[in-house]
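Of the protein chains in this complex, all but one are displayed in their positions.
In order of appearance the chains are A, B and C, and numbering begins at 1 in each one.
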Amino acid sequence: MSEHFDDKPLQTFRAVSPGMERLLNKPFKVLDHGFIRVVDYMGDDAAVVQAARVSYGRGTKQTSQDRGLINYLMRHFHTTPFEMAEIKIHVKLPIFVARQWIRHRTASVNEYSARYSVLDREFYIPSRDAIAAQSTNNRQGRAEILSEAEARTVLDILRSDAERNYDHYLDLLNTDEHGSPIDASRSGLSRELARINLSLNYYTQWYWKTNLHNFMNFLRLRADKHAQYEIRAYADILMNVLEQWVPLTHAAFREHRLDGVQLSATALAVVRRMIGGEKVTEASSGLTKREWDDLVSVLESKP
Amino acid sequence: MSEHFDDKPLQTFRAVSPGMERLLNKPFKVLDHGFIRVVDYMGDDAAVVQAARVSYGRGTKQTSQDRGLINYLMRHFHTTPFEMAEIKIHVKLPIFVARQWIRHRTASVNEYSARYSVLDREFYIPSRDAIAAQSTNNRQGRAEILSEAEARTVLDILRSDAERNYDHYLDLLNTDEHGSPIDASRSGLSRELARINLSLNYYTQWYWKTNLHNFMNFLRLRADKHAQYEIRAYADILMNVLEQWVPLTHAAFREHRLDGVQLSATALAVVRRMIGGEKVTEASSGLTKREWDDLVSVLESKP
Amino acid sequence: MSEHFDDKPLQTFRAVSPGMERLLNKPFKVLDHGFIRVVDYMGDDAAVVQAARVSYGRGTKQTSQDRGLINYLMRHFHTTPFEMAEIKIHVKLPIFVARQWIRHRTASVNEYSARYSVLDREFYIPSRDAIAAQSTNNRQGRAEILSEAEARTVLDILRSDAERNYDHYLDLLNTDEHGSPIDASRSGLSRELARINLSLNYYTQWYWKTNLHNFMNFLRLRADKHAQYEIRAYADILMNVLEQWVPLTHAAFREHRLDGVQLSATALAVVRRMIGGEKVTEASSGLTKREWDDLVSVLESKP
Partner (left out) sequence: MSEHFDDKPLQTFRAVSPGMERLLNKPFKVLDHGFIRVVDYMGDDAAVVQAARVSYGRGTKQTSQDRGLINYLMRHFHTTPFEMAEIKIHVKLPIFVARQWIRHRTASVNEYSARYSVLDREFYIPSRDAIAAQSTNNRQGRAEILSEAEARTVLDILRSDAERNYDHYLDLLNTDEHGSPIDASRSGLSRELARINLSLNYYTQWYWKTNLHNFMNFLRLRADKHAQYEIRAYADILMNVLEQWVPLTHAAFREHRLDGVQLSATALAVVRRMIGGEKVTEASSGLTKREWDDLVSVLESKP
């Protein structure tokens, strides 16, 4: 899948995002063997504004007013103008990350087919500081980093199992690393079956295309601290892509989604009482312990 | 909604479709007051090929092989690579056409809001040769053109009702054609209510964005002879856009969709008997009359 | 489109919602000629819980725990379990309402075809207290009710134009109210063209089917006070349907969506300062005037 990229730009009458042009076609490393590469995009902040103006007939073309309109759209969940820009990326990622990623259905995907071609000997091994214990208070999270000794065992197991699985994968295919038959008297198992011997940390790759609105939905969930670290590593790169591509939309997304909060009716009532000077306790709040803890943490945390 | 388009091209590292660049931002007239204008696009034939190669690892970069791969994808309904290109158009169209168009749900839309702004006095009046009688054998089609006298009555009715509805629309709004109040002592009805007095031939406009796969689905249904003439007028322009944008995909679309046929199991059995030299009749075919007629017409029609 | 409904229940091994069974097939009147009728449904609160348990393996089957889990899902935007229930309704509604409704793309729709059949002489005329002036501070809203004199003019215009448009519709079709030709010497215009003479307040009808998650999205937007009154009239009925169908989900939806609020990063900072005892003003808040007014109204309003 080597590809040739012309280093000479072409001319276009389309909207151009200067920040995105600088990122285009450059692979950004993620985890140990993964990458993200922006392949193509359509539209910029102005495309969002332009589409909104069809609906609302608003304003002028000055940036300060574009910023205001984009904030307004984000704040009021007027999402359709954000569907008017599009991004296409090439991603190399471990299969277990791909399984989380694909749950976002509002995107187009073309994945490398291991029925069709042989996968490379590339698998994910967590770095030392990602090897963490099971969290006890969050059933789907990690807690503290494992001790040196335990971490070494983990790495040994992951690495040796992945290597052995791949050796056997080639055995099953009756193929050596260069694609030549190992034993001319054997047929070799079909690729679509042999691959089932590989583990979930093997790398796959795909083209993934989505619109700006769904891109932000993806980021809201996957750049979140509750997301698994490995997919967050991809989302963090993509947050930077968002900022370079559509700076006004990125700022509004931070202000109204990522750094904003959702208060329930009961939590809002508590906030009103607090502002009125009342000393509200968990017991008098009407919230569950978990909701109360969340509210306290939201109200106390400094930006 | 006047817009300024720079006539100077910008530089980009993205894929560029030379045919599409020539169409960009130019309004193409449709019906009496409508238009289609391509606002933006992403990708070209090579983008389809490139995405397919991620999956299948196929071939080289020569055009003849790109053509073969695109034909293969189309023939086998491998639709995801065609989702990798995108188009955005600005359309002005009568509301009854918009109502048919919007049934294609896999697209993004921003429509001019008549809650927010006042609609213009622009309505669709069919041209002389579009004024046809109800078909008797096709419950949702047209038959022969109406006589001169009857057509004149039709035009008179459509025109005078549309004009009167608009006069009353302004009356309801208490606004003259220049946006000034007619009678300073009146409040004027809200825009969202006043508009309900307009008829379905009034023009609206929207931005519409979809991917190449769904774009072809739209064309397959709306460039078809069973589609209502007025929406076909838009689809015909868009067929030309398709050809300029992605010539290889357009050719494959013609070959395998538009000019191809779907045969049922029973129709296929009939074809086999015919090729074997048997004289098959409607009675011996096992088909309903309608299916038989369709099959005969498919087999007899000359390209 | 008359339909016969058996009044005798059948036996099923599926989940049954007692509240929904009582609503089934009963038309609820909306506006002057519209209705909503629940045709079918799939699942109940327990179906949401059951799907969530596949993912999270949570809890037991007691209602108190079901309530907690449903609240948890709603609060954390874990939306997929809510996609596991489904509703199908039959709606009769004015075309301008249908145009707003159809913007929700994640639903299935079968609409009555005016290409195929003749529409009835049924159009929407707002009731006296819905005839309101254009709002001046909200570009897409209504303000105070019109005066008696102005309202009478509005009603006269709407009614007489709708009647005339329908008379002419029949003229164009060359059909009287009973479906007989008016003038045997004329062909009559095709139905697909004649209908364009009707105004946007004419009634259409459709079957509409969506899942519980998208149903709530619809309600969040359309039962909102910023929605146009006429579509809100439908949403209000559907809010009641939601409550009867899935009472636990309905309560969580109220608590975490309808009656909750979204605070931006800046608004949250203001709230923190207020709780700390600081007297924050619009000027010192960092919010725009509109955002400040919204925040004040959220913090002051009593439940």
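Remarks
Keep this in mind: a contact is a pair of C-beta atoms (placed from the backbone, for glycine too) under 8 Å apart; a residue touches a chain by one contact, two chains touch by 3 or more.
Every value quoted in this text rests on a predicted model; they were computed, and no experiment measured them.
Touched by the hidden chain within the whole complex are the displayed chains A, B, C.
Of the options C:Y124, C:W206, C:Y234 or C:W292, the residue whose C-beta touches the omitted chain is C:W206. Considering the full assembly, C:S55 is the residue among C:S55, C:N138, C:S160 or C:S284 that touches the omitted chain.
When you scan A:R115, A:R128, A:R152 or A:R290 for touch with the missing chain, the hit is A:R115.
Although one chain is not displayed, subunit B still touches it through residues 56, 68, 75, 139, 254-256, 259-269, 271-272, 274-275, 277, 288, 291, 298-300, 303.
Mapped onto subunit C, the footprint of the missing chain covers residues 1, 3-6, 9-16, 21, 24-25, 39-43, 47, 50-57, 61, 80-81, 83-84, 86, 88, 90, 108-113, 116-117, 205-207, 209, 211.
Where subunit A meets the chain that is not shown, the touching residues are 94-96, 98-99, 102-103, 105-106, 109, 113, 115-116, 124, 126, 130-135, 139-144, 146-147, 150, 153-154, 157-158, 161-162, 164-165, 168, 171-173, 186-193, 195-201, 228.
The working rule: only the chains that are shown with their structure count from here on.
Remark: rotation between subunit B and subunit C after Cα superposition is 180° (nearest 5). The centroid of the Cα atoms in subunit A and the matching centroid in subunit C are 34 Å apart. The mean-CA centres of subunit A and subunit B are about 35 angstrom from one another, to the nearest whole unit. In subunit C, the residues that touch at least two other chains are 139.
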